[in-house]
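For this view, one protein chain was removed and the others were kept in their places.
Letters A and B mark the chains as written, and numbering starts fresh at 1 in each.
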Amino acid sequence: MTAATVGALLAIAVWTWAVVAWCGRRPWGDAGRRFFRHPSATKGMVVLVFLATVALCAPLVTPFAPYQQILTLQDHAPTWLHPLGTDFIGRDVWSRLAYGARVSLGVGTLGMLVAVTLGGLVGAAAGYFRGWTDALLMRCVDIGLSIPRIFLVLAAIALWGKLGVVALTVLLGLTGWFATSRIVRADVMSVRERPYTDAVRALGARPWWIVLRHVLPNSAAALIVSAALGIGNMMLIEAGLSFLGAGIQPPQPSWGNMIADGRDQLATAPWTALFPGLAIAVAVMALNATGDALRDALDPKARGV
Amino acid sequence: MRAWLLRRIAAGVAIVFASVSISFLAIHLAPGRPFLPVDERPIDPAVRDRLNRIYGLDQPIAVQYVRYLAALAHGEMGESFSQRRPVAEAIADAAPNTLLLTTSALAVDFTFGILIGLFQAARARRRSDVALANVTLLFYSLPIFWLALVLQLVFGLWLGWFPTGGVDDPAVYGSLPLIGQLANRLHHLVLPALTLGIVGAGGTARFQRASLLEALGQEYVRTARAKGLAESAVLIRHAWRDALLPMISLAGLALPFLLTGAVLIESVFSWPGLGKLATDAISARDYPLVLGTTLLATCAVVLGSLVADLLSVVADPRVRLTT
Partner (left out) sequence: MNRTFVHSPRILVLLPALLVALGGCKGQGGCTTEYCGTVVFAASGEPTTLLPAVATQAIERDVHDQIFLKLAEIGPDEVTFGDSGFTPELARSWEWTDPLTLTFHLDPRAKWQDGPPVTAADVAFTFDAYTDSVVGSQDRSTLLEHMASVTATDSLSVVFRFRYRYPEMFYDATYHMRILPAHLLRNIPHATWQTAAFGRAPVGAGPYRFVSWTPGQSIELAADSTYFLGRPHLRRLIWRVAGNLNNAVTMVVAGEADAVEVLVTAANIAKAKADSALTLYPYAGSTFNFVRFNLRANGDRSKPHPVFADPQTRRALVLAADRPQMVQAVFSGSAKIPPGPIPQLWSWLWKTKLTPAPFDTLEAARLLRGRHLSFHLAVPSTSPTRVQYAQLLQEQYRRLGITVVIDQVDNATLEQLLESGKFDATLESIQNDPTPTSSVPPLWSRGGPTNWGHYANDRFDALVKTATSAPTREAAQTAWEQAFAALDQDPPCIILYALDNIAAVNRRIADVRIQPDSWWGLVRTWRIPPNQLTERDRAGR
């Protein structure tokens, strides 16, 4: 680790503090106040902002390229130069961890975006139109929820042979929307019964317009919460797939394939698999903590406190 | 009630049919073929042609699909390519191991989850509650296979307290008395069940705590408190009973989670269960075995959610049945 790296990390820490503090002082209204009063909200946000910034600024905080191999330094224990040690082909674990954050957080976030969009649309359509649309869509959801997801994804990966990052993200999204759509459907059904929906309908608005403009925003809270809590799950599944050898392709680092790479060395060079595992745990924890706080803030009646 | 049950069963059958069809198509379209050389010794094309003919893989896919469904209607799941015996036998050997693993894990999950949740609710917002909340959040967020590897390394390899894999020690198991056999199995079960259970317990505890706190805010609990009941009695006798209800549906929903976890855990601990059977079958392109395991897993999930719904009706007559 060079002085420049330490400096960059410190700068990111300061930036993180500034961002979170700034957000905390914005007048977001009731929900915002409730969010920041939640005991785990600030902690979760600090970790997330920090990790996201490290991921975005990976070249600034890493002394080595993530694929640079120093073959005289394989499986080397942490030193000042390699703060988290080196892996089985002499790559700097810290540098790979920082670049891996891009992939792991990116796949999780974008995958969830796909899932939430799809789940939101399907749920809204089913909840709004009812009838056979609802029946058909919900049966599909039942099927999706009934096949264990890991089987589904493994079979799909076998189907395409190997997947790029984009395809993997889409695949995770496509297999992850089922639960979301149920939540949204329930929400939409209750919104649909409210008087103002009837009023808009009476004014002659098109059904899709009503759904997009009036119904969906009302279930936005449910969507946001399910997304925040779902990203962590996405990341865990990506890691599990990489562990089974079906995830992100080398030399691109992801936290999951770093664990898979380090598996054989776990007894002799524990740092190679230990740190990416901890990174996943910390990131998912932060996501869950933030998700909890969001849920409590956006949905006062479900407040667990 | 009866109409509801019939409708649910019909829907369940439809779901199973659809999932088998999807899996059939997916695995047959997948690149790669069965009967591959396992250890880099090229297989003679003539030998593979022979095997393809034996298992009817030389037929068009539509014919194979119809044949498979017809056989399935007669209760036949076909012959496994990689085990050279009926799929039903292969599943019958593996299913008890997965059942043992998942039920033990569920027991660990709920015992720890409920106790921690209760404890936290009793100490809500005090330091011990916050500390435990962090711990449960951590377990809930851990990659399960990573935890398995770490526990295997520490308690299996370094400390030597527990075996690192398998369901029993085949060298001594056969000659042990019954109690010894039981002990041997239990000894092998500890690490995999604990790993799977602990991760689940994190979620269960969070859920239990939240629903307890919600119950504690209810009118009748306040009444009980006003009557001068001790806080522990209020918690256990009144609030807990109410908060147990959502736990039943949680148990039904835990099944897919446990099955996914089992796939990863069984691979780490060489546990000869359904998860390992399924992943091995996928990589060997053992079509009938893949379909057999998918069929079973889907049935389990469908049944699990049905039973959970039924139980919540039994536990609380106020719950209305809708599809």
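Basically, a contact is a pair of C-beta atoms (placed from the backbone, for glycine too) under 8 Å apart; a residue touches a chain by one contact, two chains touch by 3 or more.
A quick note: this is a predicted structure, and the numbers were derived from the prediction, not measured.
Contacts of the undisplayed chain with visible chains (whole complex): A, B. Note on the undisplayed chain: of the listed residues B:P143, B:P163 or B:P288, the one touching it is B:P163.
In the complete complex, the residue from A:W15, A:W28 or A:Y67 that touches the missing chain is A:Y67.
Considering the full assembly, B:L118 is the residue among B:L57, B:L118 or B:A278 that touches the omitted chain. Contact residues of chain A toward the unshown chain are 67-69, 71, 74-75, 88-90, 158, 161-162, 245-246, 249-251, 261, 263-265, 267-269. Taking the whole complex into account, chain B touches the unshown chain at residues 30-34, 36-47, 50-51, 54, 79, 82-85, 90, 93-94, 97, 108, 111-112, 115-116, 118-119, 122, 152, 156-157, 160-172, 174-177, 179-184, 186-187, 189-190, 194, 232, 236, 267-268, 270, 272, 276-277, 280, 283-285.
FYI, only the chains that are shown with their structure count from here on.
A straight line joining the Cα centres of chain A and chain B is 24 Å long. Against chain B, in their complex, chain A makes its touches with residues 39-40, 139, 142-143, 145-151, 154-156, 158-159, 161, 232, 236, 239-240, 243-244, 256, 259, 263, 266-267, 270, 273-274, 277, 280-282, 284-285, 287-289, 304-305. Across the interface of their complex, chain A is touched by residues 11, 14-16, 18-19, 22-23, 26-27, 29-32, 124-125, 130, 133, 137-138, 140-147, 149-150, 153, 157, 209-210, 213-214, 256, 259-260, 263-264, 267, 278-279, 282, 290, 293-294, 297-298, 301-302 of chain B.
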